[in-house]
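One structure coming up, written as structure tokens, with questions to follow.
Shown here: the complex without one of its protein chains, the others still in place.
Letters are used for the chains, namely A, B and C, taken in the order the chains are written, and counting of residues starts over at 1 for each.
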Amino acid sequence: MNTATLTKLDVTQVRADFPILETVVNGRPLVYLDNGATSQKPLSVIRSQDDYYRSSNANVHRGVHHLSQIATRQFDLAREKVRVLLNARHAHEVIFTAGCTASINLVVQAWGRLNVKAGDEILVSTMEHHSNIVSWQLLAEQVGATVRPIPITDEGEIELDTYRSMLSERTKVVGIVHVSNSLGTVNPVKQMIEWAHAVGAVVLVDGAQAAPHMRIDVQAVDADFYTLSCHKMFAPTGIGVLYGKESLLDEMPPYQGGGDMINTVSFNGTTYAKLPFKFEAGTPNIAGVIGLGAAVDYLASIGQQLSKGDTATMAENLDAAFAWIEHHEAGLTKYGMKALADIPGVRLTGTSPHKAGILAFTLDVVHPHDIGTVLDSQGIAIRAGHHCCMPLMTRLGVPATARASLALYNTREEIDRLVSAVEIVREMFT
Amino acid sequence: MNTATLTKLDVTQVRADFPILETVVNGRPLVYLDNGATSQKPLSVIRSQDDYYRSSNANVHRGVHHLSQIATRQFDLAREKVRVLLNARHAHEVIFTAGCTASINLVVQAWGRLNVKAGDEILVSTMEHHSNIVSWQLLAEQVGATVRPIPITDEGEIELDTYRSMLSERTKVVGIVHVSNSLGTVNPVKQMIEWAHAVGAVVLVDGAQAAPHMRIDVQAVDADFYTLSCHKMFAPTGIGVLYGKESLLDEMPPYQGGGDMINTVSFNGTTYAKLPFKFEAGTPNIAGVIGLGAAVDYLASIGQQLSKGDTATMAENLDAAFAWIEHHEAGLTKYGMKALADIPGVRLTGTSPHKAGILAFTLDVVHPHDIGTVLDSQGIAIRAGHHCCMPLMTRLGVPATARASLALYNTREEIDRLVSAVEIVREMFT
Amino acid sequence: MSVELRELYQEVILDHNKHPRNRGKLEEPTNSAEGHNPLCGDNVTVYVHTKEGRVEGISFEGSGCAISTASASMMTEAIKGKTLAEIEAMFREFQKMVTATGEAEEHPDFGDLEVLAGVREYPVRIKCATLPWHTLHAALQGAEAKVSTE
Partner (left out) sequence: MSVELRELYQEVILDHNKHPRNRGKLEEPTNSAEGHNPLCGDNVTVYVHTKEGRVEGISFEGSGCAISTASASMMTEAIKGKTLAEIEAMFREFQKMVTATGEAEEHPDFGDLEVLAGVREYPVRIKCATLPWHTLHAALQGAEAKVSTE
């Protein structure tokens, strides 16, 4: 997509879709730069919840009545939309869960207990979020396997050669974050998967921080499992996605027992439902799933404003939307990195050229926690802490970092306010 | 509470709080009698979602910024409200999950794997929902234990003598539904728990269908674990509660690994957070939890309209609310049971005098599925099927039943419409 | 009663429901299969006797709603004596008929089966109508298959 097309959409139009961005905090207009923790929601997603509860709330799948049919139709449509978002082969490879953490734990337990044995190795990178470490540690303890960290460079990239040399027949599974929530690094998952497959290992890609920023294609990278944290990608809280290859999901036992995941139940033996239901025990987060559908629609609508209009498919609209988002956010990231680096005492954490959405840093004499509080007093929301990446903090030799994380609605003016607020912090503490 | 006080609140006032009840289905005002599947939501709960996403959406617990602080405060308040609802001793005994099914599976895996060994017995009643059967079957298969069904009578009550005789040293755990979703039977859980404790067994009470209908007191019945399905009790979808005794929860290993459930993480070993966080890995369903808080507030507000007003505590208001609800629903149940029984060919399923919220039946020549479709054409939403209770259906000797399930906003006029519609069905098919 | 509901529960359907044809177990089936709809609990077993590529005998058993019972009953009448290829084609046509979103087309061979077109207005009931056909299909594929419409 050429630049002329990309300029057809201005960020102020996007901002108008997010009501919360009007908020005033401590007397200043809110600058929301905590998108890595959770994104804000467009009006269409907020309305989808309201509409659902006012006019079609009912349990799905089992009801012959009117409301249940409407709810079921919307619910099923959302699955197809997510299939398009991920370019999965089949809609039934899309499993709805309670969140990215739940998705990862599902794989770890249902796939892991079947396939990981004593003596086997599980590789996860040093920059993983706790969800992609602790869940494997729990499994490793249960079955007697080992979790080995894949080292990273000072710039915050995977040490690819080391990774390759760590792969062996003992490697049963690799857990790798697509985009690091602490560094912003975009990892070369396609290459990493190819190498892992060569030794017969399965790869789980944690896409929590990728999905809001880039077009995903699970088939192109050949991911075995791919997980989403939907509240980080403009959808409601309490909903996640697990994509898994049909063949892998088919062989896995159920993770949880309950309604909807069975075929027949008796005290003499129970048989399980087909995909995706086998892994969706109990009443799902119906409103959340419908809101997720609305979030994908919202992303597609961004693309529609840029592309040929009504004749474009949802996939094409998503292509266009993410072209715009990547372009917009790359500009902000470059601009912000430069401006922050110019502040004396600032150390940027995560300086890979392959980066998306994250501006993380430390400031010599000031603890990130204090940075966060002072910025908040200026109406600027960032996050300070270990970002659920303690092993990474240890590797970086810092107790914590300050992290500004972007979304499609952020602006240069907001980056400017961030930068001058950090300068104020510096003055205050020196 | 005396009848004079109870009549201070009319059901029409309650109905006005639920916007969806205005819906017209197939040209007739909606009669929503599928509350056992999911309840409708009062305006205050719907608004809580809207407000949250428009003015305080942020991730909880880890943020120093304004929005995160507001979200965290509302989130924490909800936990305290649920503590009052259940009369738990401590707020940290209240764990938020993705649903009742998730709550049960958490206990089964985290408590069960620690405590249930080969040769042990797990007792669950024949009237359990699949979630309280299949989850235990999965565990039993993993550890080599046995799941034994507690038989029931033709009226749909637990065979108490048989139950007592089944209890032994081998019994490690008993799973029992507080109120059956298919029969409406209110089980004598206090007595059953006392007997189970006498042999050293732990008891999980599935309170999914109790919470919308009656005041719960986990300490009075001495439940070890108690689970709620919040979407069935006027809260949003995608949220459940697990109550567990502190001592039991403390000894259990985590169920899922991820953010928020840790103290420190390293590749040399990880330590876990305290209750309740140990069992709340990942970003919770923040909007859902806040909506659950709003649902408890709503119930309390019902009580406030009946009681002394502003000076009453939330617990007192809930007492009053459930006195009204029980009185109101008992009237409807009695009225409906009689009217349905008068229709030739109708067989009521679940005729225990201890009953809450459920009117289930079969009609000689007509399959429940056809009843459901014909009723829907009259704007009446009921459920037809096995209600996730296949073993119960087998016991009753029916493939399925038709189930009308009540909530506080249902009326006699709605029961009248149900009854005359069933009469139409009968004529149609004979 | 609405027009759609009358379309769904036409006299012919109610009649097949009350008096199902070819119900029971076939003496010496060459093929059979069991079908199950876990959402509503309907289940059906279809028995067939094939000879030289033709279905010479067919029957069904099971419990289900009026739609699935009538569909099974009518199916047994419609396919008796037909070749496997003809049945395969009918199966596909039937699926199209009950899911078509546009106007109904005429299906020369269908006879009574046409009346089941009414289910297309009732998405959750479509599986009731197709369950016997899926089960027949499985039976003819050989293998003592278990079919589930979920």
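Just so we're on the same page, a contact is a pair of C-beta atoms (placed from the backbone, for glycine too) under 8 Å apart; a residue touches a chain by one contact, two chains touch by 3 or more.
What you see is a predicted model; the values in this text were computed from it and never measured.
Of the chains on view, those touched by the hidden chain across the whole complex are A, B. Note on the undisplayed chain: of the listed residues A:328, A:386 or A:417, the one touching it is A:386. Check A:51, A:159, A:222 or A:370 against the missing chain and you find that the one touching it is A:370. In the full complex, subunit A contacts the hidden chain through residues 26-27, 365-370, 373-374, 377, 384-386, 390, 393, 399-400, 424, 428-429. Mapped onto subunit B, the footprint of the missing chain covers residues 61-64, 68-69, 72-73, 262-264, 273-274, 277.
We take it that only the chains that are shown with their structure count from here on.
Across the two candidate interfaces, B-C and A-C, the one carrying more C-beta contacts is B-C. Here the CA centre of subunit B is 38 Å from the CA centre of subunit C.
Distance between chain centres (mean CA atoms), subunit A to subunit C: 45 Å.
The residues of subunit C that reach two or more other chains are 39-40, 122, 125, listed in rising order.
Shared contact sites, meaning residues of subunit B that touch two or more other chains, fall at 26, 369, 373, 384-385, 390.
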